[in-house]
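Omission of a single protein chain aside, the complex is shown with its protein chains in their original locations.
As written, the chain order gives the labels A, B, C, D and E, with residue 1 at the start of each chain.
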Amino acid sequence: MRQVLYALVPTVALHVVFFGPGLLIQIVLGVVTALAAEAAALRLRGKPLPPFLLDGSAIITAVLLALCLPPLAPWWLVVSGVAFAILLAKHLFGGLGANPFNPAMVGYAVLLVSFPARLLQWLPPNVAGFEPASLSFLQTLTTILTGTPPAQFTWDAITSPTPLDALRTDLALGMTMGEAHANALFSAFGGRGWEWINLATLAGGGWLLALRIIRWQIPVAMLTALFVCASIMSAADPGAYAGPLFHLTSGASMLGAFFIATDPVSAATSPRGKLIYGAGIGVLTYVIRTWGGYPDGVAFAVLIMNLAVPLIDRYTIPRIYGHAR
Amino acid sequence: MATPAKPVLTLAVIAAVLTALVALVASFTRERIASNEQAWIRQRLDALVPPATHDNDLLADSISVTAPDLLGSAQPVKIYRARRAGAPVAAVLRPIAPDGYRGPIELLVAIGQDGRLIGVQVIRHQETPGLGDAFESRDVHWLDRFRGRSLTDPPPPRWTVRRDGGDFDAFTGATITPRAIVKAVRNALEYYQRNSQRIFEQPTQ
Amino acid sequence: MVALLMVLLSSVLVTTVVLAHMPQWRPFVAPTDIFGGARVIAIVCLVAIPVVALLGWLLARFVLAPWHLDYLRTPVLVAVVLIVVPLLDVALRRRHAILPQQPGFALVMSTNTALLGIALITDLRAATFGVAVLLAIGGAVALALLLVAFAALYERLQHADVPVVFREAPLALITAGIMALAFMGFSGLIQE
Amino acid sequence: MLPALLTMVALAAAAGAAAALATRRSSEDRQRLIDEIDALLPQTQCGRCTFSGCRPYASALANGEADINQCPPGGNATATALAKLLGREAKPVDPRYGSVPAHPLVAWIDESACIGCVKCIQACPVDAIVGASRFMHTVIAAQCTGCELCIPPCPVDCIVMRPAST
Amino acid sequence: MSARRSHKFGSTAQLIAVCPLLAMSDTVANALGIGVVVLIVVPLATVLLSLLRTRLTSETALAASMLTIAALVACVELLLSAFFSELRTSLTLFVPLIVSNLIAVQHLQASDESFGEAFAGSVRIAIGIAVTLLPLGFARELVGRGSLLHDAGNLLGARWAELSVFRVDMGFLLAMLPPGAFISFGLLLAARNWLTQRRS
Partner (left out) sequence: MAKPGVRGGLRLDAHKERSTAQALRPASPVEKLILPLDQHAGAPAVPLIKPGERVLRGQPIAEPGGAISAWLHAPTSGTVAAIEPRPAPHRLGAPSLSIVVANDGRDERHGESTQTPFEQQSPEQLRELIARGGIVGLGGAVFPTAAKLSSAVRGHDLRLLLNGAECEPYISCDDMLMRERAHDVVFGARVLLHALTAQVCVIAIEDDTPQAAAALEAAIADAHDGRIQLRRVASDYPAGGERQLITAVFDVEVPSGGLPADVNTVCLNVGTAAAVTYWIRDALPLTSRIVTVTGDGVLEQRNLDVPLGTPLAALIYDCGGYTSRMSRLIMGGSMMGQALPHADMPVIKATNCLIAASALDLQPRAAEMPCIRCGNCSEVCPATLLPQQLNWYALARDLDALDTYGLLDCIECGCCDYVCPSQIPLAERFRGTKPALNERLAASSTADAARARFEARTARLERIESERLAALAKKRQELAKKSP
């Protein structure tokens, strides 16, 4: 599991480049909470602490959840989200290896459903064309800890929707894709900043594939399904639907494909099952993004497919050697 | 093995008795239920246009009009009229803001004889709890901001949310709902302005 | 949407818990496993719910409405359930090697069908026949899918090392809660 | 009032007919139920359940004339499986019907003492004893279910139960 | 053969009885409303059914009780609309849904008990349901929107103003939504299991 964390380094690094040091603080808060919650749960369940604390699974949960939150989100968001993930979504079901739902995504969905306003307050990317009110590390820290920005700033001045969110809003207002795209948040094929973060994630994911820590089926199936859905819809009406490249490089597409949907514990287990599972996530992500109420659909898509995993597993048992079928 | 006659008979008798009971209760409660429904809307109308200010029955003195462009619905929309000694005092329109975040928002918009807003109420909506429903919030009465406004106050280009260069605050993290409501209220004002004569002259339906 | 989601999930939850922990209510002599049972119930619901909902809709539209008998909606629908479910029971026993057990079969099936039927009918009162058909079938399909998925999931959880106080009912509820959370993703997709 | 009554009475009458139809259980149903139960019984055919064999016990269970904890050879596992199948309360085997054997036993005939009386052959419910009149008899261990029914009839008490070798 | 159904309102039975009404536990007012309805309807249904029971054969028992309950619920719906119309509006379709919940409750009861026993048992179960819904409503409203007794005026008269505990937009909205309903009920049952376990 260590390697999974190493593979996330490029993503985290670019994230910090584009959105400031907030993420690092979120990660620290999340990891501390995760380890504390994990230790408490293990103690209550009478399990040995060291092997479980050191295997890194709780840390992955915390880091992935932190990556999904706006960098300036108040501290209690990440803390309660991670605690929810570890205690309720993981240990209640029997701990490591037994949780049917992806803990990080349960934590994120809980936060998104509970505090939609907070989770929509993203920052503008730190790229030319934006003059983001860049906060110093200390200002970032106090913002996270107090839940209010430094005196000289207002929330409205420092926040901005994510490209996916902005696109949804604009399309809902009846703009065409072209008009919406004029927004400075967008570049030629994706959201500015986000496209690079997604490419870094792709690289990290590729490394995990090369190490054979994850298998190709889930990411390929998920991204292909997303690509196909987006291609069909944008070919049908380019004015109303974003193109496939935008979808692949926006939001949590790559993180979802390589790091979240691939969580072995909550994913389907046979190769054929993994293809179905991945494709399901891709399609649902597209549907929720395009027609649903939330700007990104990866978390919900993963949870819905988690629910289907035991069923998929049941119907995709490989033919056993020497058995007819 | 009994013949089916017995269960058929048993159940039929039970059903007869029970249905009689329900029907009895229904006839006993019919009138009260009907008056309850009236009371529901009356309560809201009274909150907008205090009974002291008029002497007619708003529910009885109402018309239905159809104006998809300004009142947001292809279906007829109700307008209640308040009069004092026969003279028009106010009109309460029941328009729909079609472009809410999760669907149409049903409003009551009370407009005074002078074209100024007396009050706005949301009577049905499906906006996101905790986000799009901030107009319901107890401490900040967002809808109060409409009181006293008219088509010229603020001037037309500023009749929108602050984000779009207007005068009205949006909610934190949610612009769509306020935008939809502001637009619907403005349209209701415009409808009123264009038709104020006819609104009060048209016979009750 | 919220109401329908709650109804669907309660239905699924109660059925699965009955299959798993209430042998005296289990609808069949066999299959005795949770998933096997859920699969049969899902198939029955797939037939029963559209039939009940549509019969209910027809009665509401052509009998209750003209005579202003709207208040009889619930009893009428329950009566329709009581006609359809036993007939399905008979058909099932004829066709398949499934042995419904009384009163479990009638009980579980009737409550499920009634639950969803009432919910659907309440939603459908104003709908046209086409919309009613679509919603009734959609509701039934959703219930059937959720039922088998949840049963398979719950069966897997039977062997997990769940903290003692959370075993059985609390675990089932919290699983259903996370399911509901997952389906919140569809909010906005299905407009009321 | 009248339309309400008519509607409901008609529907309820139909429901009554449907209920009557559904409660009529065919004999095929019963046979299937008995088969399901019989499949869970150990087929020792010992009669300790107070029925003349496993299937008679199964049919008594299907009729609700016996409890699920009467088969000692099946042990608590069988009782639990029966409880699950029939939706009854699970309970351990009732000791009044006999004690649950710790390990499987089979009959063994002391061939030097056997007088070839064939009484044991007649008693064995599963034809596990071979031998002809006045020749010594042998138990086919693999076929012996350990029911002990052959023990009482033997006039010279030459049959003993021994642990089954596995 | 009648497998004796036990009166014990174990946590599984509690789940089955309460689940269909769970949606109505989002505020104290709704929980109180549906709880009162249950408290009235369940014993009433039991009384009616035990009057009927002697006249019923096994084939008609279920149908008769379902019809009776449906009729009863229809009456309750009418009465609520007439006398507590605001409450009726907020309870929406969950009043008719009591039907299926009541059928379950009926089957939690033994069929061979006397009238008095049946009545007492049904009251206990109704109290069990109401007592489950109330704390749920309390917790969900408090956590979810930071208030208590929101809209309680509809039920109890205008004197009962809402108590505001903290600002609405700080609420843990999840608690008010369907996931919160199931999860908080699950936690409640776990707490109950924990208490029982500690006591024994």
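Throughout what follows, contacts are C-beta pairs under 8 Å (C-beta built on N, C-alpha and C of every residue); 3 or more make two chains touch, one makes a residue touch a chain.
Model, not experiment: these values are computed from the prediction.
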Omitted chain's touching partners, listed by label: A, C, D
Which residue of D:A4, D:C54, D:A79 or D:L105 touches the chain not shown here: D:C54
Touch list for subunit C against the chain that is not drawn: 156, 158-159
Those residues of subunit A which, in the complete complex, touch the missing chain: 51-52, 55, 57, 95-98, 215, 264-265, 267, 269-271, 274, 313, 317-325
In subunit D, positions touching the absent partner: 38, 41-45, 53-55, 125-128, 142-143, 145
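As a working rule, only the chains that are shown with their structure count from here on.
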Intersection of the contact lists for subunit A and subunit B: C, E
Top chain pair, ranked by number of contacting C-beta pairs: C-E
Identity of the chain that, by mean CA position, is farthest from subunit E: D
Geometric centre distance via CA averages, subunit D-subunit A, whole Å: 59
Sequence positions of subunit E contacting 2 or more other chains: 3, 58-60, 62-63, 67, 71, 74, 78, 169, 171, 173-174, 177, 179, 183
Sites on subunit D at which at least two other chains make contact: 4, 7-8, 11-12, 15-16, 19-23, 87-89
Inter-chain touch pairs (all): A-B, A-C, A-E, B-C, B-D, B-E, C-D, C-E, D-E
Subunit C-facing residues of subunit B, complex: 15, 18-19, 22, 26, 101-103, 126, 128
Contact set on subunit B toward subunit E in their complex: 2, 6-7, 10-11, 14-15, 18-19, 21-22, 25-26, 29, 32-33, 36-37, 39-40, 129-130, 134, 137-139, 172
Parts of subunit A lying in touch with subunit B, wherever the complex brings them together: 114-118, 120-121, 155, 169, 172-173, 293
